[in-house]
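This report concerns only the one structure given below.
Of the protein chains in this complex, one is absent; all others appear in place.
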Amino acid sequence: MVNTQTIQFPADTLELVHKIIKRYPEGKQKSALLPILHLAQAEWRWCSPEVMDYVAGLLNIKPVEVYEVATFYTMFHLEPVGEHVIEYCRTGPCCLMGGVDVYDHLKKKLGIETGETTPDGKFTVKEVECLAACGWGPVFQIREKYYMNLTNEKVDEIIEELSK
Amino acid sequence: MKILTEHINVPGIETIDVFRKHGGYSAVEKALKKMTPDEVTEEVKKSGLRGRGGAGFPVGMKWSFLAKPEGVPRYLVCNADESEPGTFKDHYLMWKSPHTLIEGMIVSSYALGANTSYIYVRGELMYVVNILEKAIQECYDKGLLGKNILGSGYDLDLFVQPGGGAYICGEETALLESLEGKRGNPRNKPPFPAVKGLWQSPTVVNNVESIAATSWIVNNGGEEYAKIGIGRSTGTKLISASGHLRKPGVYEIPLGITVEDFIYADEWCGGIREGHKLKAVVAGGSSVPILPAELILKTANGENRLMTYESLSDGGFATGTMLGSGGFVVMDETTCIVHNTLTFGQFYHHESCGQCSPCREGTGWMDKVLHRIEHGKGREEDIDLLVDVAKKIEGNTICPLGDAAAWPVAAAIRHFRDEFEWHIRHPEKATQKGAVFMREGASWTK
């Protein structure tokens, strides 16, 4: 769990944060907000209010400026999530390729519905819109990795691999 | 004729050495050492290259609108927020051959007099962000980015900016807001980005494919580029082909081939998947009007439909569509148009930024009505209601997302009204798994 006292990027990430801020002109450090929220989420898995306040401090902006941005973009988890967040594409082209059945299989296999986390905290399933991989659908994404041309068998393999 | 993807399958093309071995960065050499920025712009104008993100606005003309006040920085921002359902060409290009984009960025930035440029990539493609950053680092190491590039005296810093998950950031002013670290709310225009863009400075925002094409234009001249294609549809276009095809994927086509060839020829998609028939196509990404088989292959006048801006829009919205972003979604007879329209309706509802009332409320309304029809709770009057809501959104919003949400719904009803009626009148049949309405006598009906 996130503890307010311990919210602090490790030194190398902090160095990266300062490098990112330098990409923008003086005084425009707010532009670093999205990249840094991504770093924060990689570090703490989700964007708790405490994490967002910390990010606001790093960029010298108001906490509300972080909240309104983090809630706008769908990639930021505003609630705790499992170790692996499986984000599957529910949009038209993936559905044409049998996405609905594959995703049903995924949810049945994990015993959870969209938006839920398995009791062991291992997996969270989220429904997302088009992931720009329509020709390789059905598709889901776990962190940075795309899993394409999914079938029930492939889903089984992926889940088994990640369960280890 | 391949301009962008000629070497895309060469092993190691993502590295600068292999890329250079295949002629990469020769455009940077040529532009920076032998041409003035205006000469580069002139070639792009001559090429007739049109914006490849969807709107099709001439790139050279967009560049010429850029305000150039003294002492104010100018920016080039690459729009790599590719999120229009059916479109995945930029994803493919950046993933396979990042230097193709970076070379274009250097040439284009030089033409515009930008000393700092950004590539705004949708956040989901973080692995592509990493690929691009690695490639950019290679360029800095080889003196192709940074101070005094290749001794030309021109300086350029190039950065990659990840988005956070928002289709709306593909709209150029929403993208700029997002790049400023804000919510992706589109701005009211005017002022246009060419006058007041990123941090209120003059800015050009171009799609990945548009920028990537500029290197070839510099190398070979705008006139050579304009020789490819037909009429005002010059050059090549990346088409993202998805759906019920034998060979879905990204294809670089010379503009002007027939739609029929593109779908059926072995060189391209190789036809509809085994044992099935073509029912409908969304030719330019989810927002453009869907067309039934007979209208996508031939125009209402019976002419062959071509893969060009003009031919695809022949007949207006009554019988035509748009080339858009080139997101070519193909559906066979197993496709339920109501369900497909619902997924698009959900998409635009989900992606509306919520700033202006027609889009915020209208997209949600259409989604709810479509959802009811799909789930057997439709009313006869819902069809006209959808048409009217779409009409009230269209043209009345801050940005084109409203139109993008309205068009697919209106077009699906225009061409497949009988399917909607069937859903409403026979809910017990229509809600069965896999149930699809079969139009009597249609070319796709078995």
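Chains here go by letter, A and B, matching the order in which they are written, and residues are numbered from 1 within each.
Here, a contact is a pair of C-beta atoms (placed from the backbone, for glycine too) under 8 Å apart; a residue touches a chain by one contact, two chains touch by 3 or more.
The criterion applied here is as follows: contacts and distances are computed from a predicted model.
The unshown chain of the complex is recorded in UniProt as "NADH dehydrogenase subunit G", chosen from "cytochrome-c oxidase", "Acetolactate synthase small subunit", "ABC transporter ATP-binding protein" or "NADH dehydrogenase subunit G".
Checked against the hidden chain, the listed residues B:123, B:320 or B:358 yield one contact partner: B:358. Among B:7, B:305 or B:349, only B:349 touches the chain that is left out of the view.
Against the chain not displayed here, chain B makes contact via residues 166, 183, 188, 349-358, 360-365, 368-369, 372, 379, 385, 392, 395-398.
Residues of chain A in touch with the missing chain: 49, 62-65, 67-68, 71-72.
Here, only the chains that are shown with their structure count from here on.
Computed centre separation for the pair chain A/chain B is 24 angstrom, with centres defined by C-alpha atoms. In the complex of the two chains, the chain A residues touching chain B come out as 23, 25, 28, 30-35, 37-38, 59, 61, 65, 68-70, 72-76, 87, 90-93, 95-97, 128-137, 141, 143-146.
Every residue of chain B that touches chain A in the complex is listed here, in rising order: 73, 82-88, 90-91, 118, 122-127, 130, 157, 159, 161-167, 178-184, 199, 240-244, 248-250, 282, 286, 327, 329, 331, 335, 339-340, 343-344, 346-347, 350-351, 353.
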